[in-house]
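Supplied in structure tokens, the structure appears directly below.
One chain of protein is taken out of this complex; the other chains stay put.
Let's turn to chain A:
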Amino acid sequence: MSKIKGAIVVDTDRCKGCQLCIVACPKDVIDLAQKKVNVHGYPYVEAADPDKCIGCTACAVVCPDGCITVYRMKVEE
């Protein structure tokens, strides 16, 4: 059976840590990076649980700063 797998890449220097993507993600993949800030001093998000990502693009669509790039592919099991 084939499965849809996704992956996200976060432009961490552009991210402002607004957390809208965390709420939008249906699979709870994204979380704030713990105790880290970017060059502007903002906390930023990362794929805390990347294996669960299905590449639905919800996080990237709601991101006001366009920080998230989404990839998706079919994986044979």
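The criterion applied here is as follows: contacts are C-beta pairs under 8 Å (C-beta built on N, C-alpha and C of every residue); 3 or more make two chains touch, one makes a residue touch a chain; residues count from 1.
Everything that follows uses one rule, which is that contacts and distances are computed from a predicted model.
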item	value
The complex's invisible chain, by UniProt name, from "Acyl-CoA dehydrogenase", "Thiamine pyrophosphate enzyme TPP-binding domain-containing protein", "Putative electron transport protein YccM" or "HDOD domain-containing protein"	"Thiamine pyrophosphate enzyme TPP-binding domain-containing protein"
Touching residues (missing chain, whole complex) on chain A	5-7, 9, 11, 13-14, 16-20, 23-24, 40, 42, 47, 50-51, 55, 57-58, 60-73
